[in-house]
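All protein chains but one are shown at their positions in the complex.
Which chain is which? They are A, B and C, in the order written, and residues in each are numbered from 1.
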Amino acid sequence: MRSRWANKATVLHVGVIAVLFALQFVLPEYHHVNLARVMVLASFAMGYNIAFGYTGLLSLGHAMFFAAGLYAAGLMAQFAGVSAAGGLLLGVAAGLALAAAVGCLALRTTGVSFMIVTLMFAQAAFLATFYFGEYTRGDEGFVIPSHLRHLFGLFLAEPATRYFVALSLFALCLAISFAVARSSMGRVLAAIRENEERTRMLGYNVFLYKLVALTISGAMSGLVGAAYGMLFGYVGATFASIQYSIFPLLWVLMGGAATVLGPFVGTLLMFYLVDISSGFTSANMLIVGLALIGLILFFPKGILGSLRERAAPWLP
Amino acid sequence: MVESVRPKRKQPVSGVTRRKALVGLGGAAVSGVLPGFVRYAQAQSSAPIKIGFQVHRTGIGASYGRWYDRTTKAAALLINESGGINGRPVEIIAEDDGTDPKRGAEVVEKFATQHGADVAFGTLFSHVVIGSAPRAGELKIPYFVVSEGHHVASGMLNRYTLQPGITDVKSQVQSMAPWVAANLGKKVTMIYPDFAFGHDHRDYFSAAMAAQGGEVIGKIAIPPTESSFFKYFPKIPRGTDVLYHVMVGPGVLTFVKEMGEFFGSKRPEIFGFIDSLEAVNINSPGLEFLEGSYFWEGNPRYAQAQSTKFDAFYRAKVGVDATGASVNDPKDISTYAHMFGCWETLHVIKQGMESAGYRGPGDRAKLIEAVESITDMAASQAHPQGAKLFNGKTHQVFGHQYISQVGGGKLNVVHRTAIEDGFYKDEVDYTSQPL
Amino acid sequence: MDFGPYFLLATLEGAVGAAVLALTALGLSLVFGVMRIVNVAHGAFFMLGAIIAWWVADTLGAGPMLSFLAALIISPLAVGAVAVLAERLILRRLNYNPESTIVATIGLLYVIEQVALMTYGPDARPVVAPIDFRVQLPWFGYSGYKLLVIAASIVVMLAVWWGLTRTRIGLMMRATQFDSETARAFAIPVDRVYGGVFAFGAMLAAIGAVLVVPIQQAHYLMGNDPLLLSFIVVIIGGLGSLRGTVLAAVIIGLSDGIISVFFSPTLAKIIATLVVAMILVIRPKGLFGTQSA
Partner (left out) sequence: MAAMTLLSTENLSKQFGGLRAVDSVSFTFLEGEIRALIGPNGAGKTTFVNLLSGRIPPTEGRVVFAGEDVTRLPAHARVNRGIAYTFQITSVFAGMSAMDNVKLSAQRRLSKGLFGPDPALLERVALSALERVGLAARRDEIAGNLSYGHQRLLEVAMGLGLDPKLLILDEPTQGLSDEEIAVFVTLVKEIAQNASILLIEHNMDVVMGLAHTITVLDRGRILAQGTPDEIRRNEAVRRAYLGK
């Protein structure tokens, strides 16, 4: 029974990647770039999901990990001429290092205290982008010179290349999520989310596991931040603001926390909710707000989370 | 003079590739299902010129957005009433950018690829411009901004981004210094937001003041998200002749009121940028302290004795009375010092398209070249704020600036700078970039 | 300015900030403590309180004092009514699930902000202070109204404290906070207590907003910072400790004022933020916390 489930899930996820690959040939230009963007942002949400969904770490500071990657890649491009490949590596390193450092401190707390501590660290990071305005240009931000936005000779602003890179990033993050969800480590993380004390009494160093989860999550966020900068060419303080900490939380909760595909579903839904509603009304936030309330009333565990509960228990 | 070409049949502007055919197929397949997937016909010569208008309807820029919207609609109406562009009507496709750089970029993409807009236009806040410009450049859609930021002329952006309707902050600030030094005092303390915009003021004004033999003796940066300012006033050094303030955001009324409470009757001269008081009635309770202080204005809010007939015409068309308020609601104050930029930019687009013989998106490169070749703009109905000089290399326009004094519940112009006061050395030559 | 007077000024400013913050945070603390939910729309209630205050003052057109007093009564009631509605229609149906509530209150925040934008508009609008009195100190002048805000906030807080400790309703609230199951067993109408607490929390935010609006103007995005600060205060103070909430508001308000004396403004904010984070790292349950989060 288990192994049949495993196969079903594997087929589903490989299938999603295949469909996304195929879609690039049929999508209109506008939705082509939208989907590329959604895949990148969903990768951020998947990174967040590792911490929040699987481990139960409700962070309100993930914008700082995203921004760490974004600024690492952007500033090194701007001031040291580092191009995309280096930028992506720097992004991972920055997200990883910051998450490990923040984790060492913030993971001494739990629950809402953890939420506030991560929020405060992220707020300090946000303010730092202003304080070092000489380099970052604060709120205004800066443009990454386009000659540096090349990855292995491919120009990232080229639509097909951008789509391919976004898809690769998405597939990578999906694979990481899938592996974590399936691994014995994933089982420990889920145990920590359910009952930290009990997990400790099974001999697990809970702090260390949480730190590893947060660090993976931060590294993924940093990678996505760097990729976002390189793919879309802009670095700015907005991406370090509280809003960009709330977005991944919202996307994950919409799609279903601790589901591998939930972050993607949530991100896609929110993107088109904003996009379509702002096409015909300036009251788009009203529609988005009502939609959020309506959805959560009917899908309290998010779309895939509720689906898993009601119809598809095999969803990882 | 204007050549109007009206072919009888639809013809795609560019060749149909396999991918585009597939795209069309896919689009057709889903367009019936999803409202977001409507395929717009390729621009054709009989169809309207589509101008994508990126507008701050929500977010921190919403006050500006509302008036940018009204001004743009009025200008489009006027252009259409007088025959459109190349005989074709102008259609404004407005969409909210949420005053957010990410959404801004998405909106530009939507204009270019979804609506098939000929050009994109509009937005004010610098971070939205800078976030959107790379995408405009990549999609090769001309992007006309009305932002007053120095980002265009600094060379940070690209050949497809232009600012032909409003002077940039570097030029504005620099042209203020001689008058301030000569009339208000040589020792200046600056209070500015700790944003890039504030840093531009700090850096360019300090340099310009030094050139006038003056000195900026205090630089007080206010952090973002601050809502109370009183505690910063003690940092103002003794011996300050002039307090120079530029604030952005809703906190400005607090700022002025607290300044009044702090200084009481013994205040230095005060010179500020009107940006923070755009859309705010100068007679609001709490602003009494501004009586006798000075402001930069991009365009004088209150009609002046020396105002041109062009200004009167423009006011009437946009629906603004002599006090800068909406003719329908005297409490509804316009963003008069900036919004003329939308009006003038649309007229520049018209001028550029007509001289390029613009027929559709295939002529976008020609449009850029045509606008780059514009130099002098005379004061006219198309340029009610005054004459301007456009620099095709830096994509930036230079115009007159106004200094007004608050008196009798009005803003009275006391000085108009010469266009040359705002000149500086070119920092980029966009014409050397490929199209 | 010399150090002494400057310090005094920063302290006064900090105290005003603390006074408003304490009220707003107290509202959040009650909701957080009793219902165990994160109300992201708390800042939106604050904003709503401010713009209704403007609307009341503008519609009445009476003298500043009368308009202000009317706003002080009408605005919290109106905001409380909105909160009751939200609690009935949304939160109750979600069974107060903490995670669902976050999404729902984010949705509520969007709705309230957009409605405010569409009706009230994007501009910042002032309300005239009920008293126009400038206290002239030897070194600088100070707004008499700001001193009044401090006093008013103390009065409201004392009233809340009295209500919670000396009345039957307060007892029911504390019992529910302590253990909602047991409270139910003792025939306490927990559902109604939840509705009441949610409304009362929103009303406290609205009172804070009415007090602040003559200083700060009403604006449709003004709720975000009070929301963040209130959260911080509630957690630093220690979940479930009202005394802690008030003390934390004073500490954070004052330190915001005083740290600004010593550092450049943005650096001061960064330092203050990190200090707060470190307090929680060292004392994860807050300064006065007894309950765990």
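One rule holds for everything that comes next: a residue touches a chain if its C-beta (ideal position, glycine included) is under 8 Å from a C-beta of that chain, and two chains touch if they have at least 3 such contacts.
Values in this document were obtained by computation on a predicted structure and should not be read as measured data.
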Please provide the labels of all shown chains that the missing chain touches. A
Touching the left-out chain: which of A:F132, A:F164 or A:Y204? A:Y204
May I ask which residue of A:A191, A:V224, A:M285 or A:L304 touches the chain that does not appear here? A:A191
Missing-chain contacts mapped onto chain A: 1-2, 183-185, 187-188, 190-191, 194-195, 197-206
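Note that in this section only the chains that are shown with their structure count from here on.
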Of the pairs A-B and B-C, which shows more C-beta pairs in contact? A-B
Between chain A and chain C, centroid-to-centroid distance (C-alpha), Å: 32
For chain B and chain C, let me know how many angstrom lie between their CA-based centres, rounded off. 37
Mark out which residues of chain C touch at least two other chains, giving numbers and ranges. 114, 117, 266, 269
For chain A, which residues are shared contacts with two or more other chains? 127, 130-131, 284-285
Per the touch rule above, chain B residues touching chain A in the complex are 19, 22-27, 29, 34-37, 39, 57-58, 95-96, 98, 100-103, 105-106, 109-110, 113-114, 126-127, 130-131, 133-135, 137-138, 149, 151, 156-158, 194-197, 199, 223-224
Note: in the complex, chain C contacts chain A through residues 32, 38, 90, 93-94, 97, 99-100, 102-104, 106-111, 113-115, 117-118, 224, 228, 231-232, 235-236, 239, 266-267, 269-270, 273-274, 276-278, 280-281, 284-286, 292-293
In the complex, chain B touches chain C at residues 58-60, 62-63, 65-66, 194, 220-228, 230-234, 250-254, 257-258, 261-264, 279-280, 284-286, 333
